[in-house]
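All protein chains but one are shown in place.
Showing chain A:
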Amino acid sequence: MKTTSRPAPPAVTRPSGATPPTRGARPAGRGPHGPLRRKIADQATAYAFLAGGLLCFILFSWYPAVRSVIIAFQKYTPGSDPQWVGTANFTRVFQDPEFTAAWRNTLTFTVLALVIGFAVPFVMALVLNELRHAKAFFRVVVYLPVMIPPVVSALLWKWFYDPGAGLANEVLGFLHLPTSNWTNGADTALVSLVIVATWANMGGTVLIYLAALQGIPGELYEAAELDGASLLQRIRHVTIPQTRFIILMLMLLQIIATMQVFTEPFVITGGGPENSTVTVLYLIYKYAFLYNDFGGASALSVLLLLVLSAFSALYLRLTRTD
């Protein structure tokens, strides 16, 4: 953020003396204590405006952030006094077989979401940018799934994947392709969820890529073409370098977002089959609301927080404009 080190606010001294007082009822700046009183009044006003927002930040951002670290080292069950247990929560959580599964699944999900969720929208944006007609239509259509509530998207795909009534295998059969177990197979469940997430979220990515592509100066393509660069070479040497910053940005955002995946596994697979879709956030939810173990849940949260904050820090560092 910009810190333009301003001198003492001029507003404090200016209205005193000859200029008409700002509020008719209360003459500002009478006698030697005027400016000080005025200053205090100004601060009071400023803090009155800040109060509501500030209180919410204290209660629901700063305090929970500190508290999650504290509870991670406590035995905490609602209703009884918390006890300090040192690192017991962490060791217990580490020994949980689901812990390894959750992290492995989350990381796999993130990597898959990057591969699929990056490549597909990028190619889409690339093609859409070349089209001269019906642009508004494509933009609306590609963003439509983003506006459908995530729970509905998840339920919709759950229905598509259904071995009986589902559409997914019908389509594969129609195309003479082998059918899949989708969410019922331990090896295919996670990929199936990545497909849902990509379908539901790609609209935003496509639109941002589209805007980035429109910022590329046409002369670059012209020059490349004069030099005999083929279509693929133009993509490789002009498009990608020119959009590198946005690509990196979106990748980081996507890592941060996909590592917090919860709705899809919760709604579609319930973590199964064989723990193949339990994610870290899902495990946190289980510890808190199934096992009533808020200490363990907090220990997990702290770990997730550390990993995600590293990515967030990187993101903020890269996007810092001033």
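Descriptive notes on the structure:
Definition applied: a contact is a pair of C-beta atoms (placed from the backbone, for glycine too) under 8 Å apart; a residue touches a chain by one contact, two chains touch by 3 or more; residues count from 1.
Criterion: contacts and distances are computed from a predicted model.
Within the choices "RNA polymerase, sigma-24 subunit, ECF subfamily", "2-oxoacid:acceptor oxidoreductase subunit alpha", "Nucleoside recognition domain-containing protein" or "ABC transporter permease subunit", the name that UniProt assigns to the complex's undisplayed chain is "ABC transporter permease subunit".
Listed residues A:V141, A:A186 or A:L290: the one in touch with the omitted chain is A:V141.
Across A:V111, A:V127, A:L177 or A:L290, the residue that sits in touch with the chain not pictured is A:V127. Residue positions on chain A in contact with the hidden chain: 1, 3, 6, 9, 11, 15, 19-20, 22-24, 42-43, 45-47, 49-50, 52-54, 56-57, 59-65, 67-68, 71, 78, 126-136, 138-152, 155-156, 159-160, 164-165, 167, 170, 197, 199-201, 204, 207-216, 218-219, 221-222, 225, 231, 234-235, 238-239, 245-246, 249, 253-254, 256-264, 266-267, 281, 284-285, 288-289, 294, 297-298, 301, 304-305, 308-309, 312-313, 316, 319, 321, in rising order.
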